[in-house]
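Note that this is a trimmed complex: some chains were dropped, and none of the rest were shifted.
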């Protein structure tokens, strides 16, 4: 579905639109909010979804993907959340570090686990650059 | 310890020095190689260490840190290796993806686990940018 924006709504100097609260949301958007709240057992969705709601097709696709990807499988929920946090820390996304830090703790990450995760993330970001700078060729053993 | 390079060895157009094999290594470097081999139960260290050996103090400090950080603790070994792989994939370090992919598999990561890890890493890299671009402010609930 492509969002249709009436031309009289369009001004070319518009800043980023504000978040869409449940009470102001279209039925299509509310359906996604309801599914998020039901799946996560929460009363209101967080800001990420409220901003993404300006593009209902992206909101829907993103939520469906997250729901599928983050469900426990070969990896359990807390491991998945910790991987998500590790990526967010590596990329320096302040919002994501806050929200996924909370999600990981809710899923069972203790402060001891967090400390160890941070130590690994820090070290990996360091040795990635050592490998780059020393121009290390891949060992044949890793190729088969 | 600072490495002393005799001036007659220095030419200003030198390319990246080649790897240092065990047979050519100083006693200081061999001591580190021995510890890596003993700890990991392997016959030869991989290329990363052979290139890093050009700076024995960095070789030593990096190995001591890795040994400490990657030992099982609140997180087990395979979880730590998967986090390391997630960071390496995010940063696009070809050497690290190859070597840590192998290390994670050796520690117990199955292909099903790898597939799920990749799905999370991909999604996290996507939503990190959605959060950036939509300029999402941090929810108060994540601040306490």
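List of remarks:
Per-chain residue numbering starts at 1, and chain names A and B are given in the order in which the chains are listed.
Basically, a contact is a pair of C-beta atoms (placed from the backbone, for glycine too) under 8 Å apart; a residue touches a chain by one contact, two chains touch by 3 or more.
Note that the structure is a prediction, hence the values are computed from the model and not measured.
Summary of assembly composition: all chains derive from one sequence, 2 are present in place, and the complete complex in the structure file consists of 6 copies.
The rule we apply is simple: only the chains that are shown with their structure count from here on.
To overlay subunit A on subunit B by their CA atoms, one rotates by 180 degrees, a value rounded to a multiple of 5.
Once the centre of each chain is set as its mean CA position, subunit A and subunit B turn out to be 25 Å apart.
Interface residues of subunit B, counted against subunit A in their complex, comprise 16, 46-48, 51-52, 54, 58, 62, 65-66, 69-70, 73-75, 79-80, 82-84, 86-88, 90-91, 93-96, 98-102, 110, 112-113, 115-117, 119-121, 123-128, 130-132, 134-139, 141-143.
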